[in-house]
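For this depiction, one protein chain was excluded, whereas all remaining protein chains were kept in their positions.
Letters are used for the chains, namely A and B, taken in the order the chains are written, and counting of residues starts over at 1 for each.
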Amino acid sequence: MTMTPVVEVKNLKTYFNTPEGLGRAVDNVSFSIERGRTLALVGESGCGKSVTALSIIQLIPRPQGFIAGGEVLLNGRDIIPLGEREKRKIRGNKISMIFQEPMTSLNPVLTIGSQITEAIKLHQGKSSSEARAKAVDMLEKVRLPEPGRMFHEYPHRLSGGMRQRVMIAIALSCRPDLLIADEPTTALDVTIQAEILNLIKELQREISTAVLLITHNLAVVYRNAENVGVMYGGKIVEMAGVKTLFRNPMHPYTLKLLRCVPGMEKRGRMLDTIPGTVPPPTEFPEGCRFSGRCHREMEGCGTIEPALSEKENGHAAACHLYDPEFMNKPLSRPLLALESARPAPVNVPHEKRTTILEVQDLKYYYPVKKGVFKKTSGYLKAVDGISLTIKKGSTLALVGESGCGKTTAGKAMIQLLKPTGGTVVFDGKEVTGMTPRGIKPYRSLMQIIFQDPYSSLNPRLMVGEIIEEGLKSLRPEMDGKARREKLSRILDMVGLTPDMMRRYPHEFSGGQRQRIGIARVLVVDPRFIVCDEATSALDVSVQAQILNLLKSIQRDFGLSFLFITHDLSRVEYIADEVAVMYGGKIVERGTVEEIFSSPKDPYTVKLLSAVPRIETV
Amino acid sequence: MLNYIIRRVLYAVPIIIGVNLLTTLLFFYVNTPDDMARKILGEKNVTPALVEGWKKEHGYDLPVFVNPAQNGIGKVTRTIFFSKSVPLAWLDFGKSDRNNIDIAYEIKDRMWPSLAVALPTFAIGILVNLTLAMGLAFVRGTYLDLWGVVVCVIMMSVSTLFYIIGGQYIFGKLLVLSPISGYDTGGYAAKFVILPVVVGVISSVGSGVRFYRTVYLEELGKDYIRTARAKGLSETAVLFRHGLKNAMIPVLTNVVVSIPFLFYGSLLMESFFSIPGLGSFTIDAINAQDFAIVRAMVYLGSILYIAGLILTDISYTLVDPRITLE
Partner (left out) sequence: MPVILATDLIIYAVFLATVFLAFSAGRGDGYLKQVWRHIRKDRLAVASMLVLLAYGGVALMDSIRWRDPVVAEDGKMARTAEGEKIFSAEPLSLLDRALSGVKEKTEKTFSAPLARRLFVKETMEPQDGKAVGAGLQVIRDYPPLKYPGTHLLGTDKVGGDVLFASLKGIRTGVVIGTGTTVIIIPFAILFGVMAGYFGGVTDDVIQYVYTTLSSIPGVLLIVAFMLIFGGGGYEGGLVTERNLLWGFFVPGDRLFWLCVIMGITSWTDLCRIIRGETLKLRELEYVQAAKAFGVSRPRIIARHIVPNVMHLVLITLVLQFSGLVLAEAVLSYIGIGVSPQMGSWGNMINTARLELSREPAVWWNLASAFAFMFALVLPANIFGDAVRDALDPRLRMGRR
C-alpha cells in the first residue's frame, strides 16, 4: 500500500552565518513521512537534527540562519516561498512542535489554559467558551489530573513531565498533519520518559498525524518509530525501516553508534568507540563528512562525497563501501580489530573481595527555614538513612531519578558534605566526624569525578595547574620534578599529551575535558572514586571512550567506583552491584544480575520496565 | 503576605538604627556640636557662653552616645544619639539649627511641589522609554535598531547639566515658550512644571531606552517565545502578550524602588528651576550648613528607600505568579 506523504522534504539546505564562517548545519537533506507514521532522526549533538526540525516549521533563528535551498512540501505544497502570514497559519495548526526543555518552554506568567486556548482560538476561530471546553478536553486527553483546575494553574506549579503533557496538549489541539517532537523526553526521568512517549504514540494513532521524532537515543528510536534516518554532519547518512536498520546497519557510523551504546550484552567486553569528536558545522571535512573518524575509510572518501542511494529494498546509505567504483580501493588506515573484540579486564570474583567502604545509616538533612525569624521549622531529608558496602576493585551503581538524593549521598560518603547522621567506614577507619586535619590523608584516597565537563574545570587555570592542584595540597613533600613526571605519566594514561598542560580548558572538547577531570583525580592515587554522572553530558561515541577509560583504570589501579547515574544501560554495562534509590532511601540492593533479572521492589520494576531497549543487536 | 511585610518592617529597624548611628557619628562625633555652634553663630565674636547657650537650646549639650553622669537607663537615653533618634520614629524631626523652623512642617509643605515635578517626569519617562524600547525591539537587527541604540549611547553620554542649561536656553530664552524657572501654586504650577519635566524625560531617554531594550530582547530569546511562535502567533502577539509581561519583572526592580522618592524631589532640577520643593530645601540646608535638616533628609531618604524595597517585592507578586511572599 502506498500513501501520499504528508510531508516531503527535498534537498533541504539550511546554513548559518557565524563569526567562524558559513556553517552548513543542514546540507541536502531529503525525506518524507506518511500520515500516521513516525520518522525518527537520530544522531549526536551538532549533526543538524534540530535545525532540520526548525526548518520545517520555518522557525530558523534569523538573521544568522537561512534556508539556502530545497523544498518542504506539506500535502504537496511547498511552504518555503509562502509569506509570513501564510506560514503563521500553518504553524501550530498544520505543523506543530514540542521542545526539549519543558521547564522553560511554557510562558511563566500565563495560565496553562490561556496558553492552550491561544492556538485554538487563532487557528480554529472558536469562541472563548468553545476554546475553553476544547482545552479542558485536551488536558484530559494528555491525562493531567483535574483538567478543570489545571486550566487555571500556572506552569511553575507543574513538574517537568506534566509540563511536557501541557506542551503536547498545545501541539495537538489543532490536530496537526505533522507533529515535530524535538528530544521530547531528554530532560525527563526515565519513568516519565516512557509515559510521555507512549502518550504521543497513542494520540498520534487517534488523530493519525505524522510524527517527526528527533532524538539522540537509539533505544527510543527503536521503540517509537517505523522509519529512521541517521544524521551526521548535516546529512542523512543512512535511512531505513527501524527493524532493518538495527538488524543490518550499513553505514560505518551507524554501526559504530550502535556498538558504542553500553548495555547488558556488552558486559565483559570493551565498548567500541569512534575516534575524535563531532566537528562543528563550520569545520565539516571535504568529501564524506565522516571521513577522518571512519574505520573503513578508503582513498577518495576524503574528496568525493557519497550520495544517499537505495542499496537494498528501502534501505539507503551514503557510503562508498557500496559503490562499485570504490570496490577495490585500499583502506586509508589499516582496519583495526574492533575494540569490542577485546575482553574487558576480569575482576576478582565478587565473593572474594574485601570491603573498602562501608556506609551505615547515612543521613543528610537540609534545614527548612520559616517564619518571621527564619527559624528552622523542619528538615528536607535528602538522604534518609542509607546503608551499603563497596568491595575493593568493584563498581557499585547508585541509580535513581533526579532529586532522589543520590548525588548528595555520594558527596556525603567522601565527606564533601558533612553528614547529619550515620557512619562511613573507609578501609577499616571511620571517617565521619573527623577534623579537617584528620580527614586530609583520606582526601587523596576518596575522590570524585563530576558530571559537567564545563563547570568542573576552572577556566582561569592552565590544565597543568588544574591537575597539579591535588598533588600540591595532598603531597606537599613532593618536589616539582617528581610532580611533573607523575603528571606526564597520568596524562599519557588518560590519552592526553604533555603539551596540553600549558593550555586552558576552553581549548578542549567535552570528552577531553572529562579526561582532564579524570587525570586530576588519578594523580593523587585514590582508592575509591565517586563518578557523579561522569558521562551523562557526553555524546554516545565519546561516552564510550570515557567508559572504556574508567574500566581500564579500574583494572590498572584496583579502584573501587561508586557510579551515580540515572541511565540504566551504563549500569548494566559497568556495574557489579546496584543500589536503587528513591526519595532519599535505598529501596533495593543486589548484584546487577539479580536486580536486572528479578527486581523485587515495585519502584525498581517500574524503573526497569521504563527503559527503552534495542533487542535485535 | 502580612507575615512577610511584618518581617520586612522588623528587618528595617536595625537598618534605620544603623543609619542614625552613622549620621550621629558624622555630625556629632567627627564634627562636634561646638564646631557647629561656632559656624552658626559666626566664627568671629563668639564666646564660650554663647556656644553653651546655643547647644542647650538645640539639645546638643548632652554626650553623644553614653552619658556617664546618669545612672541606669539614663546612661543611654540622656544622650544626643537617643534624644535625636527616637523622636524620628514618629516623624518628629525637631527644629532646624539656623532659623528654628519646624522641619516636619516644612517637609509636609514642600513635598507637593517636588511631587508635581517628579511624578510627571517619572510617569512620562517610563511611558516614553518603554514605548521606544519596544519599538526598537520590534525592528531588532535592522539599521533602525542599530541607529536607535547609537543615539541612546550618545544621549546617555551627555551631562544632565547640558540638558538643563540647553533646555532653559532654547525654550526659555530663545523660543520663550515657558518661564526659565520659578513656581506657582495650584493650576498656575503647570507652566512652570512643563520645562523641568520635558528636560527630565529627555535626560532619561538614553539610558532608559537602552536598558529596557536589553531586558526586552533578553526575554525574546527565551524558550517560551519560541513556543509562542511555533503556535503561529503574530509578531505583535508574541511581543505584547508573551514578552511584555515577563519583561516587566526586571523592569519593576528598577522602577518601583524609586516611587517613594518622588516626594523627595531632585536636588538638581529643583535648584536649577527654582522649585520650592524638598530638593531645593536640602540644597539650601547644605549651603547654610544646617545639619539638622540634612540629618532629617537622610533619615527620610532611608525610610523611603526601605519602603521602595518592600513595594518592589509586593509588586512582584502582582506580575509574577511564581513569587508568593511568606
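Note that a contact is a pair of C-beta atoms (placed from the backbone, for glycine too) under 8 Å apart; a residue touches a chain by one contact, two chains touch by 3 or more.
Computed from a predicted structure; not experimentally measured.
K.L.:
Considering the complete complex, which visible chains touch the unshown chain?
P.N.:
A, B
K.L.:
Which of A:Thr277, A:Ser456 or A:Ser569 sits in contact with the chain that's absent?
P.N.:
Answer from the full complex: A:Ser456 touches the omitted chain.
K.L.:
So which of A:Leu41, A:Ile448 or A:Val611 would be touching the chain we can't see?
P.N.:
Considering the complete complex, A:Ile448 is the one touching the chain left out.
K.L.:
Looking at B:Phe122, B:Tyr183, B:Tyr224 or B:Tyr264, which makes contact with the chain not pictured?
P.N.:
B:Tyr264
K.L.:
Which chain A residues would touch the chain omitted from the figure, given the whole complex?
P.N.:
Against the missing chain, chain A presents residues 19, 411, 414, 416, 436, 439-440, 443-444, 446-448, 450-452, 455-461, 466, 469-470, 473-474, 503-504, 506-507, 517, 520, 524.
K.L.:
Tell me which stretches of chain B touch the chain missing from the display.
P.N.:
Counting over the whole complex, chain B touches the hidden chain at residues 14-15, 18-19, 22-23, 26-27, 30-31, 146, 149-150, 152-154, 156-162, 165, 168-169, 173, 210, 214, 264, 267-268, 271, 282-283, 286-287, 289, 291, 294, 297-298, 301-302, 305-306.
In the analysis below, only the chains that are shown with their structure count from here on.
K.L.:
Could you please state the distance in Å, as a whole number, between where the Cα atoms of chain A are centred and where those of chain B are centred?
P.N.:
That pair's centroid distance is 52 Å.
K.L.:
With touch defined as at the start, can you tell me which chain B residues reach chain A in the complex?
P.N.:
3, 6-7, 10, 141, 222-224, 226-234, 241-242, 245-246, 249, 319-322, 326
K.L.:
Going by the contact rule at the top, pick out the chain A residues touching chain B in the complex.
P.N.:
57, 59, 62-63, 87-93, 96-97, 99, 101, 104-110, 118-119, 122-123, 154, 156, 167, 170, 370-372
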